[in-house]
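Structure record follows, encoded as structure tokens.
The complex is shown incomplete by one protein chain, all other protein chains being positioned as in the whole.
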Amino acid sequence: MQPLGLSIGVWVNALLTLCILSFLYKDNPFFRFAESLFAGMSLGYYIGIVTVQTLQPNLIRPLGETFFGNHNYLLLIPMALGIMLYFRYIPRISWLSRIALAVYIGYYVGVLMMQKIHGQVIPQTRDTIMPVTTGGIDALWNLVVIIGVFSVLVYFYFSVEHKGVVGKVSRVGIWFLMISFGASFGYTIMARISLLMGRFSFLVNNWIRPMFGS
Amino acid sequence: MNLKKLLYIDRRIIYLVVAIGALIPIIRPIGLPVEPTDPVIGLFDKLESLSPGDAVIISYDYGPSSEPELNPMSSAILRHCFHREIKVLIMAVFPLGGVNMAIREVERITSEFEDLEYGVDYVNLGYKDGGQAAMKALAVSIRDVFPADVDGNDISAMPIINEIRNYDDVEVVISLATGIIGEWWADLVNAQFSVPVAVGCTAVSAPKYYAFLRSGQMIAVLGGLKGASEYEELLRRNFVWARKVYSDPAEMKLAATTGMDVQAIVHVIIIVFIIFGNIMYFATGKEKGR
Partner (left out) sequence: MRRTIPLVLTFVVGMYPIFAFFVPHASISGVNQWLDRALMIVAAFALPLGVVNLVGMNLTKIKQKREGWPYAIVLLAGLVVMAYFGVIGVITRQHTGFHPTFQMLFDNMVSPLQATMFSLLAFYVASAAYRAFRARNVEATILLVAAIIVMLGRIPFGDMLTGGRMTPLSEWIMNRPNAAAQRGIIIGAALGAASMSIRVILGIERTYLGKSRD
């Protein structure tokens, strides 16, 4: 079962890669087949990892092995909430899914709130308050950062009209944003080329070359 | 030749030029030089400052869509850790593929080390749902979050878990991340539990992470394939074993250093496209809306 000395896995891998790349020429049935397969398998994959990696070790096994020990019976609460999320598809009791959703959303917005204020706003602001009177080149670069942060924040402040001084400062903010977007564009190109390189490298080194014994 | 025709050339010709530019260095690697930068040296120095027996967490927070950038990083960092006899806890919080990337990588790299003992020197804890919930819970007890390893084996009998109970026993968390998860390690775990965090990220995220690097919330940022190639270069410069590993032709097919050849060629092509496109644009009189 090894055509041309390669495993079926490599062939499937290579052919699916080509199916997707064929879209570059134009939309075609091979691409649409691979695209649908990708969507379906990704969802199936979620079911697999959730079951094997979280539900089995953190819920099924503790409940099955020691129901009362270590207060494992309390796991019935998150289990019930998790199942209740699916009640949204049963019209008669769909309102019950809101209870589970409320706990789920409530918890994550609470955590997010601390993440954003304590983990982003405070440390990022603190690090922007830097010395600018020490002289030397570092003080100048510190000033660049301070002006950049301030002007970008002014640009994003839409409660006042961007005219006069505010308009001028926000214009500086746009320039800083443009530098950053330019940098992001450069980095994005790099990321995308890396992916292309990965696929081409597979096709050349794992598929074509071994086929010809090199 | 009509300049306007050149400006609105069939996109497939552009695709073809990019494809050829990417293929040539894969078929015939060039071996261009790489110079390490400070954001990458930060992680290298941190791992060098650790003593044998110290522990790190490596979180595989990426899927196949970032594999070519982050796999070489993972390989280089794992090798560095194992050579320095640093204990490694491997985990994943990225749902689409993180855990399976980790399985592949750990299997490949650990096979290079004869003396490594699973459950003593390293453990693959697998994937956990919940994102921030799991990250917060690790601060209390790793064992409670991961009662079993990736293969479902009970971890309570493993010596590594008895030594490393929570973040207090971890010297640095290294997140190999795509998307927002690298950020969570900084704004949640570093901010609330003071664990040093280093992030190896896909190049798309790198510009944002420089802000976290400046504020000290990340001790290092390895941005994309370039970051990975710089780490490989640091290993090569400092260790004989690394010079051996990164001269093996089979390994070099997977190494970031080789990938940088492709980057260099395609970057030049794209820069030429930009400059040429602009020359055409101005030469044809700045047509509106195109």
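In order of appearance the chains are A and B, and numbering begins at 1 in each one.
The working rule: a contact is a pair of C-beta atoms (placed from the backbone, for glycine too) under 8 Å apart; a residue touches a chain by one contact, two chains touch by 3 or more.
Given the structure is predicted, the values throughout are model-derived calculations rather than measurements.
Screening B:Leu23, B:Ile58, B:Cys81 or B:Ile103 for touch with the missing chain picks out B:Ile103. Among B:Lys46, B:Lys136 or B:Lys253, only B:Lys136 touches the chain that is left out of the view. Residue-wise, the contact with the chain that is not shown comes from A:Ala39, picked out of A:Ala39, A:Ala139 or A:Val160.
In the full complex, chain A contacts the hidden chain through residues 9-10, 12-14, 16-17, 20-21, 23-24, 32-52, 54-56, 58-60, 74-75, 77-79, 81-83, 85-86, 89, 95, 98-114, 116-118, 120-121, 124-125, 127-128, 141, 144-153, 155-156, 173-183, 185-190, 192-193, 195-196, 198-199, 202. In the full complex, the hidden chain is touched by chain B at residues 7-9, 11, 14-15, 17-19, 22, 32-35, 37-38, 63-65, 67-68, 95-97, 100, 103-104, 126, 128-131, 133-134, 136-137, 140, 144-145, 148, 150-153, 192, 206-208, 210-211, 213-214, 226, 260, 263-264, 266-271, 273-274, 276-278, 281, 286, 290.
In the analysis below, only the chains that are shown with their structure count from here on.
On the side of chain B, the complex with chain A involves touching residues 12, 15, 18-19, 22-23, 26-27, 65-69, 95-97, 99, 126-130, 132-133, 136, 145-148, 150, 152, 184, 186-188, 190-192, 202-204, 206-207, 211, 214-217, 223-226, 253, 259, 262-263, 266-267, 270. By the touch criterion stated above, chain A contacts chain B in their complex at residues 24-25, 42, 45-46, 49-50, 52-54, 56-58, 61-62, 107-108, 111-112, 114-116, 118-120, 123-124, 126-127, 145, 180, 183-184, 187-191, 193-198, 200-201, 204-205.
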